[in-house]
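As you look at this complex, bear in mind that one protein chain is not there, while each of the others sits in place.
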Amino acid sequence: MLINCDLGEGFGAWKMGQDEQLMPYVDQANIACGFHAGDPVVMQRAVHHAKLNHVSIGAHPAYPDLQGFGRRSMRLSHSELIALLHYQIGALEGVAQSLGASVDYVKPHGALYNDMMADTDLLDIVMQGVADYHRPLSLMIQATPNWQTHQHMADKHRLTLLFEAFADRRYLDNGQLQPRAQPGAVLDAKQCIQQARQLIKEGKVTTVSGHNLSVKADTLCVHGDGEEALSIAAQLRSLIDELAS
Amino acid sequence: MLINCDLGEGFGAWKMGQDEQLMPYVDQANIACGFHAGDPVVMQRAVHHAKLNHVSIGAHPAYPDLQGFGRRSMRLSHSELIALLHYQIGALEGVAQSLGASVDYVKPHGALYNDMMADTDLLDIVMQGVADYHRPLSLMIQATPNWQTHQHMADKHRLTLLFEAFADRRYLDNGQLQPRAQPGAVLDAKQCIQQARQLIKEGKVTTVSGHNLSVKADTLCVHGDGEEALSIAAQLRSLIDELAS
Amino acid sequence: MLINCDLGEGFGAWKMGQDEQLMPYVDQANIACGFHAGDPVVMQRAVHHAKLNHVSIGAHPAYPDLQGFGRRSMRLSHSELIALLHYQIGALEGVAQSLGASVDYVKPHGALYNDMMADTDLLDIVMQGVADYHRPLSLMIQATPNWQTHQHMADKHRLTLLFEAFADRRYLDNGQLQPRAQPGAVLDAKQCIQQARQLIKEGKVTTVSGHNLSVKADTLCVHGDGEEALSIAAQLRSLIDELAS
Partner (left out) sequence: MLINCDLGEGFGAWKMGQDEQLMPYVDQANIACGFHAGDPVVMQRAVHHAKLNHVSIGAHPAYPDLQGFGRRSMRLSHSELIALLHYQIGALEGVAQSLGASVDYVKPHGALYNDMMADTDLLDIVMQGVADYHRPLSLMIQATPNWQTHQHMADKHRLTLLFEAFADRRYLDNGQLQPRAQPGAVLDAKQCIQQARQLIKEGKVTTVSGHNLSVKADTLCVHGDGEEALSIAAQLRSLIDELAS
């Protein structure tokens, strides 16, 4: 089990997250590509720290919406969405490869991520966009009960998937995350470590109604903001290292 | 002698220039990378037409200034400028290579171009930025009486230069272009062809004061906007093909 | 019956529409406020020409989406939408009043317009936003078979409505416009004048299925782009002046 985290989400004079402190605990850095966050300097810095810490680099492309931090859904044509993916992945590659690092995978951000998980047609377009990129890259998506459908779709595109689960979010019985606005949707540090342990050891999560749901994940997403972010990341790192040894 | 042209300078709903009509006449397309013009869809379309017409593709990076079309000078730190070049070149590569095309060279746009031609230190940073890019790319700069200095600088960076001359602009005795605002600074179609012929056959231009100035250029820049743009491009194409045969 | 037109939709170096030529034919100029188009200079120029031609000025606020020209739907919170309206209306007022002109009404643009016409809750928020503005302004919305509901809603906000009809678009039986993508949705010049005559004289349009639909409008929207825009505007002007005399 790996740990992935959204990083490089500052912009210009504005900071976000604690990139440098988090890097030692994570395996995969999802780096913003300038459309929801991340200007070239911020991206360069994030790549630099990822490289220093031997962290795998993923492009974290988004809808073009700086003001809304890519959290607002937008309807784009298929060709526009693919152009937008290639632009953002390429931009990060331009920065990363010139620093001697490389981009390994793509994880769509925010509303684009939610939209593709809710709409199979959109997910297929995103898959096509990543598969059509000139270098082979993996695509990181959410591990859901539909994972086999998603795997079949990816196979058609000859695309490698990385499935991620959320250690710090309560799951619904259908495998979706409980909406953030609802009480209890975001787990505290202790619950989070517990859920992570269950995910790693059993490949399961206990849902909001108490059912055990099978969730097969390659990587756990941790969040870089919030007061406990660093502490949670450190505990997850220890947990994973302990279970692996 | 080649012909280069700034293309792909629309943005969203806004058009600029006549990309499709101009492509058949040019050898090199300087394609905007999103900072002064050109969104991912516009870039994809420009690359597509360049590829159809076997036109060499250059990245046309700019200061981040959509509202000012990259024509406003901006002081950036060295590392910021380099990050910004890698981002924009990479973004175009992401789009281009995914369409089976490749980026061959870099030509800075607008104020960035003017600033680097006026400031040797800045030119050196731009050279470093292009040289540090992970793939070898040429840099297109203006052919001036200082071309040997520029060549030495480029040699240190192991960078290939492409020198360009302007067929449609009046030259000053010092080899700079007469400022656009001055009367006579922009040549009409007839004068333009005449100056192009002189540049190609003799490697010289007649300056505003009547002197003959040596200008050794690899490529002539034509402008894609203006009513006569297409006609001038067609005439230049004929002239070059005629002189080459 | 008045004529309204979207104007001031250039941005930076990019032009759109034929503002100066259209102004003499229209009564109301919907001027972009910088979020989908229109920078301060473009806005200043549009206001200047509106004032010269004694044209009433309306704010034409949009979702923050320059790249998508405000044509992409975006879900905003209520308070965000209201803040966004006040910002854009205020910005246009700052420019207009300093030139001795004033803003008379608000007409939301593109996706925001479509969204509010399709969603009564959203329309209510827009009404509240305009009603909460510190000066009384009218709100321009589409004249539909639901106009009485809309009028009741506006009355609660003590808001004056301006109802607009479309001379150049085919109507469906339910009073909505036939989607642009469908053949025949956009009328040619001759059909357009015919429909305008029917709207003015009878307060009706003949729908796509041949029914006569009652459409009570205060103003007709003409489009500023397209080759025939000027000619249509001139013919509408003549028609209205002729019918009024």
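Every chain is named by a letter (A, B and C) in the order it is written, and numbering of its residues begins at 1.
Everything that follows uses one rule, which is that a residue touches a chain if its C-beta (ideal position, glycine included) is under 8 Å from a C-beta of that chain, and two chains touch if they have at least 3 such contacts.
The shown structure was predicted, so the numbers you read here are calculated from the model rather than taken from an experiment.
Touch with the chain that is not drawn comes from one residue among C:S98, C:T149, C:Q182 or C:N212, which is C:S98. If you put the hidden chain back, the residue from A:F35, A:F69 or A:F166 that touches it is A:F69. The chain not shown here is touched by just one of A:D39, A:E80, A:D104 or A:D168, and that residue is A:D39. Residues 34, 39-41, 43-44, 64, 79-80, 83-84, 86-95, 97-98, 132-134 of chain C touch the missing chain (whole complex, contact as defined above).
Where chain B meets the chain that is not shown, the touching residues are 64-65, 67-68, 72-76. Hidden from this view is one chain, which touches chain A at 10-16, 37, 39, 66-69, 71.
The criterion applied here is as follows: only the chains that are shown with their structure count from here on.
Looking at chain B, residues 39 sit in touch with two or more other chains.
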